[in-house]
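Note that one protein chain of the assembly has been removed; the remaining protein chains are unaltered in position.
Here is chain A:
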């Protein structure tokens, strides 16, 4: 019954963050095992400061109001909820080195690993998604 979901988050906008965390939270709430691999700009989604103010694509700023009106949780709230539900976050070591990021700049409770760490998990995943 328990399915495995593997997600790659490689973009750093607000919309990207919602796609990643909504699917991850919903899957975890449905008793699926979920791991997200954050790479390149996707690291913004778990960066302590950056995740608080992810950019909305240019020209789409008016959606901000929609998010508030629809009572959508904020990204820090959603990412915390995902972790509470057991979603595993892996930060990409190589990208962190390139961007000069340290693990303590990222939110708590994450792991850091390389591509193989993710591949090892994803090799028998039932669902693999890239955002």
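Here is the rule we go by: contacts are C-beta pairs under 8 Å (C-beta built on N, C-alpha and C of every residue); 3 or more make two chains touch, one makes a residue touch a chain; residues count from 1.
Keep in mind that, in the parts below, contacts and distances are computed from a predicted model.
When the unshown chain is looked up in UniProt, the name that turns up among "Permease", "Transketolase family protein", "Rhodanese-like domain protein" or "Carbohydrate ABC transporter membrane protein 2 (CUT1 family)" is "Rhodanese-like domain protein".
Across A:13, A:55 or A:73, the residue that sits in touch with the chain not pictured is A:73.
Panel shows chain A; residues 1, 3, 22, 25-26, 29-32, 70-73, 81, 85 of it touch the chain omitted from the view.
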